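Quick one: this structure, given as structure tokens, is what I'll be asking you about.
In this view, the complex is presented without one of its protein chains, the others remaining in place.
Labels run A, B and C following the written order; every chain starts at residue 1.
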Amino acid sequence: MNTKIRVTVWGEYVHEKKNAAVANIYPNGMHETIAEGLRESAGIEVRTATLAQPEHGLTKEILDQTDVLTWWGHAAHGDVDDKIVDRVQARVLQGMGLIVLHSGHYSKIFKRLLGTTCSLTWREAGEKERIWVCNPGHPIAQGIDRYFEIPNEEMYGEPFAIANPDEIVFLSWFQGGEVFRSGCTWKRGNGKIFYFRPGHETYPTYHQKEVRRVIQNAVHWAVPEGSRWIDSAPNVPIEKAAEKIVQQGETLHKPGEAGFR
Amino acid sequence: MNTKIRVTVWGEYVHEKKNAAVANIYPNGMHETIAEGLRESAGIEVRTATLAQPEHGLTKEILDQTDVLTWWGHAAHGDVDDKIVDRVQARVLQGMGLIVLHSGHYSKIFKRLLGTTCSLTWREAGEKERIWVCNPGHPIAQGIDRYFEIPNEEMYGEPFAIANPDEIVFLSWFQGGEVFRSGCTWKRGNGKIFYFRPGHETYPTYHQKEVRRVIQNAVHWAVPEGSRWIDSAPNVPIEKAAEKIVQQGETLHKPGEAGFR
Amino acid sequence: MNTKIRVTVWGEYVHEKKNAAVANIYPNGMHETIAEGLRESAGIEVRTATLAQPEHGLTKEILDQTDVLTWWGHAAHGDVDDKIVDRVQARVLQGMGLIVLHSGHYSKIFKRLLGTTCSLTWREAGEKERIWVCNPGHPIAQGIDRYFEIPNEEMYGEPFAIANPDEIVFLSWFQGGEVFRSGCTWKRGNGKIFYFRPGHETYPTYHQKEVRRVIQNAVHWAVPEGSRWIDSAPNVPIEKAAEKIVQQGETLHKPGEAGFR
Partner (left out) sequence: MNTKIRVTVWGEYVHEKKNAAVANIYPNGMHETIAEGLRESAGIEVRTATLAQPEHGLTKEILDQTDVLTWWGHAAHGDVDDKIVDRVQARVLQGMGLIVLHSGHYSKIFKRLLGTTCSLTWREAGEKERIWVCNPGHPIAQGIDRYFEIPNEEMYGEPFAIANPDEIVFLSWFQGGEVFRSGCTWKRGNGKIFYFRPGHETYPTYHQKEVRRVIQNAVHWAVPEGSRWIDSAPNVPIEKAAEKIVQQGETLHKPGEAGFR
């Protein structure tokens, strides 16, 4: 019996092929390094998928067999097919976990699920980021001390234009003076969503052990609970009402007809 | 000085022209009846807009001068132009209130802001609906007793596939045995959103005084607070950082270059 | 290795000894029937505790070994020692799950964690209650159909004066015309809290299989995640600051002194 958590690591895989600095840090693509970090956790089984693959590597079959999806994209958010975004959204609502990483804040799927622009301020100065734990007991913060530092990172600053999070797990302090809600959770349908800030492509962030630990933790936290409910907006015929009633007044729909969408 | 709340009542205005039963109850369209109900409140100034108008009556100028938008649609959600949905969403995030009525649960704008399917179960039997107040002190429940009844309504039943609401103001009891979260609030950006269940087009619901009172209350509640912030994802150059820092490591962007979207 | 969930079922155990009708339904006390229902689930290990025991059966040792606590009380909320309430609260904040049942809405621990009065309206008429699932995919709703019915129950009606819940899992429809938020979740610290409405002592509710299933589900859902963090409000001395700083301005506390509480 396979009881491992099945993770699909999605990577845009564009800058790694165009930019020498990025290629140097992530020679097989960022997704492979993120996947490598997850494979360090015994209970996790990982596959990867990228933008250039047919259906961006996110076929119905693959998503059906995915418990948690991680998402990193930056330069090509607009190239992600809306039909695939629909499909990912549907799976999240069914219960698939979603871990959105760094520049994924501007991905179609994240904006779709949150309903806001997800904008922020930024600076690419390679400055120090210190990530603080807001709740040391939280499952996503396990194995992390009071804080950890990333020596060189892009700055993301408030205001971060997100729907109010359910919980804030991490906050960042930046050397240049900004702060940021770096680890946030939401629930949409039965899917748990976690946004984690670090991961600019010109720095070796996904090689760092604390970053890997947080993503591992987030995967364990985001595993589907309950069952895969698919909503269908069913008509409940009068004769099947829980209490006996009779038709009154005018109707728009004929008996058994589907509703408008 | 004009201190009235400026409301735009949006109506799909399709069934009223096609279906005799609907036309009989709402001869000038449902939007005109909803507008009439709002005009009973001295502090509210109302205009209407409909699907068939250019830009669905929701030009940039009109939205800029709208404090609260009410939305009723049913048969033609798919005909609403995505560009107009983008525009309405942007205004909500800036702070415009949004009151979504009845079958508007399936409107593009509501699903866009909530990130979920917004499905439910339904039955068109003209049964009795009793709407209970969950918080008698809430501004949207003022003037309503412990409950009020609508003699004939369409049933909407749980599960209602929405993002978890901030507050639940009303719950419905249906004669046929169902229940429903009939009055829910959310915030997206600075916009307050209220969903109110009643209003099937084959019944005179928007002529009923309690329904009118709730929509009036909701308009007063949803008035923009604060200011119209428009997020722009600005780059913060190194020389403008609050703390003095110097460039370190590799960069993707040239100085002053805009980020990816 | 013991991997079972360790549940302590707390029962007031007052009416069962005084009232013949209650004693007839729950001859060994309601807590024993609730415990029996939980023991039907293989993964759960159950002990019970009651008001009359020393420390109400909730010693530090027992709470330390409790993953999830269920709470039923009605006539003697005021007899629960505040020191024990403090202890239970501290364990919930550390991560112990808490399932509050029926008239436990007025328990000290529930009011303490929610910050509100938790009042409601009520009627003891033995009427029919129909409990609807608001989210069929939710772990607490597994094994329950669209709804289930309890033939005879006390009515609890809105307004239910609670802090806004994180999620609403169940809503009740009552024969006499009321509705109620019957299954609600909150998080306080790292503890998951679930309130479940049914369970008036003059009816055999805790013998009913759907009620037992929901409580079993809730126990599985409420299991502690993460770690037992105990907050201590530590002073961070200047020399241990993450960034080098020097003392400036006046101080109230001498170096190393504890803060006020």
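For this structure, a couple of remarks:
Keep this in mind: contacts are C-beta pairs under 8 Å (C-beta built on N, C-alpha and C of every residue); 3 or more make two chains touch, one makes a residue touch a chain.
No experiment lies behind these values; they were computed from the predicted model shown.
When you scan A:Tyr13, A:Trp72, A:Phe160 or A:Trp229 for touch with the missing chain, the hit is A:Phe160. Within the full complex, the residue among B:Trp72, B:Tyr147, B:Phe170 or B:Tyr195 touching the omitted chain is B:Tyr147. Within the set C:Glu36, C:Glu55 or C:Glu127, the residue that contacts the chain not displayed is C:Glu127.
Checked against the hidden chain, the listed residues C:Ile34, C:Val80, C:Met155 or C:Ala218 yield one contact partner: C:Met155. In the complete complex, the hidden chain is touched by one of C:Thr33, C:Gln175 or C:Gln208, namely C:Gln175. Residue positions on chain C in contact with the hidden chain: 15, 19, 21-22, 74-75, 77-78, 89, 93, 103, 106, 112-117, 119-127, 152, 155, 157, 159, 161, 163-164, 175-178, 187-189, 200-203, 229, 231-238, 241-243, 245-253, 259-261, in rising order. Think of the hidden chain as still there; on chain B it touches residues 94-95, 130, 135-142, 147, 149, 166-167, 173, 187, 189-190, 221, 225-229, 242.
In the full complex, chain A makes contact with the omitted chain through residues 130, 132-136, 157-161, 164, 166-168, 171-174, 177-181.
The rule we apply is simple: only the chains that are shown with their structure count from here on.
Averaging C-alpha coordinates per chain and comparing to chain C, the farthest chain turns out to be B.
Chain geometry summary: the mean Cα position of chain B and that of chain C are 35 Å apart.
Touching two or more other chains at once are residues 157, 159, 164, 177-178 of chain B.
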